[in-house]
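Note that one protein chain is taken out, while the other chains of the complex remain in position.
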Amino acid sequence: MNDTMMRLLDVIGTVVFAISGATLGVRRRMDLFGVIVLACVTATAGGVMRDLLVGTTPPFAIANWKPLTLAACAGLLTFYFEPLVGKLKSPVQVFDAAGLGVFAVAGTQQALDHDLSFGSSVLLGLISAIGGGVVRDIMTAQVPNVLRAEIYAVAALTASVIIAGAHHLQMASTAAVPFAVAACFLLRLVAIRRAWNLPASRHAPKDPPPTSPAP
Amino acid sequence: MNDTMMRLLDVIGTVVFAISGATLGVRRRMDLFGVIVLACVTATAGGVMRDLLVGTTPPFAIANWKPLTLAACAGLLTFYFEPLVGKLKSPVQVFDAAGLGVFAVAGTQQALDHDLSFGSSVLLGLISAIGGGVVRDIMTAQVPNVLRAEIYAVAALTASVIIAGAHHLQMASTAAVPFAVAACFLLRLVAIRRAWNLPASRHAPKDPPPTSPAP
Partner (left out) sequence: MNDTMMRLLDVIGTVVFAISGATLGVRRRMDLFGVIVLACVTATAGGVMRDLLVGTTPPFAIANWKPLTLAACAGLLTFYFEPLVGKLKSPVQVFDAAGLGVFAVAGTQQALDHDLSFGSSVLLGLISAIGGGVVRDIMTAQVPNVLRAEIYAVAALTASVIIAGAHHLQMASTAAVPFAVAACFLLRLVAIRRAWNLPASRHAPKDPPPTSPAP
């Protein structure tokens, strides 16, 4: 993929994940710096995990000042203008869905650029995509989205598989990238709106589980 | 240790930890993919931590498709046939105890094969053994087993010390491995059955602590 598109994807993913973290922080009544820290962690944790797993040290988000500055600014703006975000129906989940698609694509592409196999590339795309949200949810003491209903890992996997498949079929990534991002985002959003869920096991206990309330 | 035994240990550890994660997921009413993700994370997190700590990147579970495929299949079967697992008294803990012993042995052995010291090898064995369960428990928002009663870290340490000791005494690992796995597994199981606990501090508060219910 050309560099401009990769950079653009990273910027978009960083901003939307930062907003999802900051919005959750505001709703949990965190103070300004708590909100900014949560925005930064949500925006960068997936990429840091990916870099550590492929042996790139220091990770991009540590070596380069731009991602954290961008995430901190997005967090700051969210702190002061949260009502604009709040007009969306479930803003944490909408921004999370956007970040999911973008980072799945960026992570898979980066792994392919390092000549990793199809499977490893898909996996690294998945980890890049879900890492930030997992750390955000763990740090706010709730069960990560990826383990709770609503086609979460499946949406990220879809985007990763499209990118890795297009690469192996030698298709132009300029066509595959927007398609993969859109597929993940829409799949996840429709799942939220229609409360599509994969089934729970027939053997699950009948009483409701001890989960945290959704943000 | 010969390669066949190492591979067998890894397969057994992966499967039992995957079952422990999947069973917990079913009981928390997670959907199919949540259960599979939790099975995969529980089965591989300890090994990934061990690989990152010794500088092996990408970690084995990322570079190789077998561990995650195995864990996903074990998770899938658990999802559909959980009652078979449920006939055991406390299945998460029984499978967790088996994984604990197997991964303590495999992690220690791998560190010894990299010429690490006695202490570092024992430590890496411990981390391989407890890592998966810790991540599983954190992702389901409960305090990790290793911090709650019942001779958990001690059992894993016992297995690691037996393997590292046998190595330094130049004993055959074919004899030490089954002994170490059995010692860890039995020590942990007996501790669960008899509710053996190490003492809490005399200075602990009298009222019960805010812990999550055991799975």
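In order of appearance the chains are A and B, and numbering begins at 1 in each one.
One rule holds for everything that comes next: contacts are C-beta pairs under 8 Å (C-beta built on N, C-alpha and C of every residue); 3 or more make two chains touch, one makes a residue touch a chain.
Predicted, not measured: the structure shown is a model, and the values here were computed from it.
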In terms of residues, what is the contact footprint of the unshown chain on chain B?
52-55, 116-117, 119-120, 123-124, 134, 138, 141-144, 146-154, 197-201, 203-205, 208-212
Residue by residue, what part of chain A touches the chain that was omitted?
25-38, 48, 52, 55, 57-59, 62-63, 65, 68, 79-80, 82-83, 86, 138-141, 212-213
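Basically, only the chains that are shown with their structure count from here on.
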One copy, chain A, sits on the other, chain B, after a C-alpha rotation whose size in degrees, in steps of 5, is 120
How many angstrom lie between the centres of chain A and chain B, each centre taken as the mean Cα position?
28
